[in-house]
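Just dropping this structure here.
Only a single protein chain was left out; the remaining protein chains are all shown in position.
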Amino acid sequence: MPRIGVVVCWCGHNIAGTVDVTQVTAAAAAMPGVVYAEDYKYVCSEPGQDLIRRAIADKRLDAVVVAACSPSMHEATFRQAAAAAGLNPYRVEIANVREQCSWVHRDREEATVKAVALVQAMVAKARREEPLEALRLPVTRRALVIGGGIAGMQAAMDIADAGYQVLLVEREPNLGGRMAQLSETFPTLDCASCILTPRTAEVARHPRIELLTYSEVREVAGYVGDFRVRIARKPAYVDWDRCIGCMLCQEKCPRKVPSPFERDMGFKKAIGVNFPQAVPNRPVIDREHCTYFEKGKCQVCVRVCPVEAVDFEQRETVREEAVGAIVVATGFDVLAPAEFGEYGYGRYPDVIDSLAFERLNSSSGPTGGVIRRPSDGRVPREVVFIQCVGSRDPDRGRGYCSKICCMYTAKHAMLYRHKVPDGQAYVFYMDVRAGGKGYEEFVQRTVEQAGALYLRGRVARVYPEGDRMLVRGVDTLSGQTVEVAADLVVLATAAVPRGDARELAQLLKVGTDAHGFYNEAHPKLRPVETMTRGIFLAGAVQAPRDISETVAQASGAASKVLALFSQEELVADPLVAVVDETRCAGCFLCRPVCPYQAISTRVAGNREVATVNPGLCQGCGACAVACRSGAMALKGFTDEQILAEVEALCLRTGSPG
Amino acid sequence: MRLTRSQLRSELLARVEEIGGEAVAHCYQCGNCSAGCPLAGEMNVLPHRVVRLLQLGQVESALSANAIWLCAACQACAARCPRGVDLSRIMEALRVVQLRRSTIEPPGLTPDTLARAPQQAIVSLYRKYGS
Amino acid sequence: MSSDWQPRIVGFACRWCTYAGADLAGTSRLEYPATVRLVRVPCSGRVNPSFVLRAFQRGADGVLVAGCHPGDCHYTSGNLFTRRRFSLVKRFLEYLGLEPERLRVEWISAAEGQRFAQVIREMTDDLCRLGPNRKMREEP
Partner (left out) sequence: MEYRYFPGCTLHEQARNFDITARESARELDIALVELDNWQCCGAVFPLATDALINLVSPYRALASAHAAGFDLVTLCSGCLNVLRRTNRLVATDREAREKLRDFVEMDYAGERRVYHLLEVLRREVTFETLRSRVKRRLTGLHVAPYYGCLLLRPPEEMEFDDVEAPTVMEDFLRALGAEPVDYPFRTECCGAYVALREAKTQAAAQVVRSAAAAGAELVVSSCPACNYNLERVHPTLPVVYFTQLLALALGRDGAFAGQVPDPTPLLRGKSLLPEVS
């Protein structure tokens, strides 16, 4: 019988306050196979880990059970400690007596009885454990970055500068992402395109970055170190290799349509680029609005193109690429404020969202950087900014704070005052959240120097009064309801995930939160990693962030990729399925239930049996349940182990009543 | 005002929350209720401040606010509250608490109003005063 | 049955959602009855019906099988198998005469600590009403 050691953690008062740790330790000592049982104040501390290491050596332990906090907290810590003492790290089990016992129960006796049972279950499991060897996998030293905004570009540059190949995939025809739409940036007021344009050019000409714009990731297979990705390049109906970027086609195209890039306040042509500094500077045809695609005639672009680059027959092309790591940097969207009918967005042209206000400020925007309101082109004398439209609103919007709005609204109020010196800005806010270097100071300047009137409260309704918009709100500080007749109303709408964020997450097998933002592996300690090894996050795909945080995170993600690429081979969790070929009947019921196509057929002697690719297997165990003959086992969670746990948990010894 | 633990956890406050079925802690004082209240102009304490008084444990002050009798239960506040608080239920709870302690005279109506007003409105008005 | 009799619930919790949801209940200090003991499994699709039968045989009064919400499975499809498999198992156990409340299959996400606590409270209430499981229990 294996020699098992049990260490019971007090976690200070957290466990010991509710669970009688002495009693648990005494009970553990009497369990079959247990040759050592001890309790300690903080087992995760250095002396605590040392206790484990010494026990392994002194008592010649084959397995260790730690009764402590959730395995999601310190399983890795204790496994490392065990490994340091020469024990196979997969022979460490955690009995979760904190999150699932001491923190949720009050009665000391009941909690103690339960803690004993949980330890007993883990001891039973540990008895049936085999030492497992971590898997070793080769690594393809080439990264895929999805998203060509500021986050994706930063990550791509950092990886490429370190000497590795990068494939940068962007859905739009050009680089730049959300940031390309912005005018100036807080808190320095340097212009967004002044920062962005040199960066896009740098990325485009980097010898180790291959740029795939107007492309989308369609399939992701494989695993860390060896992903197989299918990427579709949408038809631009222009041969970019021939095109010289003269934009004569755009100039001459007779079809004008509202430009989504300009938040529908300006127009674009049915062929052309989103904005003048676009990189790559190559046009695409908007098939939905092109007269030729609608009616079969026009072809003005074909006639004016000096290099015969227009190609109406172009089709989508798909290529397969092998990469070792993936950085997801697909960014965010803004909430369509349709839910907030009381503000009249969509009904009244002079109620716009903040992204539209960015375009009004942008010198390449629809008004050439002069702030004019959409309805009649007048320069607004009074502008009301409404914050938290859809943010911090679990009832009709999103419960979270969108984080960036306080700062960009302050920036908007400041820019507005710079451009319209006799104008007055009003800002309805609930709290000003300006945590960041130079942020609070910036907001104060908006108040003191730009003269913006900050009104603490929400707006209930916005409706027209003559040719102005009447804003009815409250100033909770004075306890008065207030009305402002504004020329323009700007809604700071919630930052939300991209509409198809969940679909991409499913392709990548990355988890999302309730809203559709991608989940990091650990909110504090692994903020740029995902639960899927080899896939990393950068920027607002994970949660709303501003530019400086996004860039920092992108560099963080890049450094994780580089750490991966610096290894000769990768080490993977051995908790995978394995086939006992002598028992496998070759029915292959296991194959359709495997979500990773990890099971294939192998000829063993004169018959076919199932075999598992341990690099693809993620250890879900679906095959083990599907198997009729009991040939398929999931290492670390075998039937014997789970049944042993069940039996231990059902024991009534010492239970009250 | 002096804030005390016993006021913050008073039975009276608990009763208001129980009768109303709403927890005052859910309110984060954005003021949207006051901003859209059609009767805010007549109230000596705005609706969001009634909730604030409750959060501070000042139930008696809340009970003496005329807002609780002016509230027409139009639910504009409830429909727009980002925190999902139905303020009209809190107002009702305050009225109920007050009415169960003492009789409140409903406002007198002129004979002309009584003769011409729709029953629906008259019944609603007297309902509010517990009749 | 003594008045302080407490049921015993064995819960199979997928490590990504329900186990994490139970952890969240702990982090949020939500109190619930000490009747449940969880077995951590990689996925609710790992739960072989034989595990459930064994729990009942060994005297569990109730069994909870819980995982991610359909569509949110960490392994894409594991919980869909769980859903189909256990709708059969449940009917089979009812056919054997087991009260339907004794086996619950629930979707509890990592964000639903509140819901985890609520399910345990409800199950405990139901089982207190039903009393000990005698139907399938092997006498020790």
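In order of appearance the chains are A, B and C, and numbering begins at 1 in each one.
FYI, a residue touches a chain if its C-beta (ideal position, glycine included) is under 8 Å from a C-beta of that chain, and two chains touch if they have at least 3 such contacts.
The shown structure was predicted, so the numbers you read here are calculated from the model rather than taken from an experiment.
Remark: the absent chain touches shown chains A, B in the intact complex. Annotation: of B:Leu12, B:Leu56 or B:Leu125, B:Leu125 touches the absent chain (contact as defined above). Contact between chain A and the absent chain runs through residues 340-342, 347, 461, 463-465, 470. Mapped onto chain B, contacts with the missing chain fall at residues 18-21, 38-39, 41-42, 70-76, 78-79, 86, 88-89, 91-93, 96, 107, 109, 113, 116-125, 127-128.
Here is the rule we go by: only the chains that are shown with their structure count from here on.
Chain A and chain C have centres, each the mean of its CA atoms, that are 31 Å apart. Counting partner chains per residue, chain A has no residue touching two or more of them.
Across the assembly, chain C contributes no residue in contact with two or more other chains.
Put simply, chain A touches chain B in their complex at residues 342, 388, 392-397, 430, 456-461, 472-476, 479-481.
Remark: chain B residues 28-32, 34-37, 40-41, 45-46, 48-49, 76, 80-84 touch chain A in the complex. Of all the residues in chain C, the ones that touch chain A in their complex are 2, 4-6, 8, 10, 16, 20, 22-27, 29-34, 37-43, 45-48, 50-51, 54-55, 58-60, 72, 74-78, 81, 85, 109, 111, 117.
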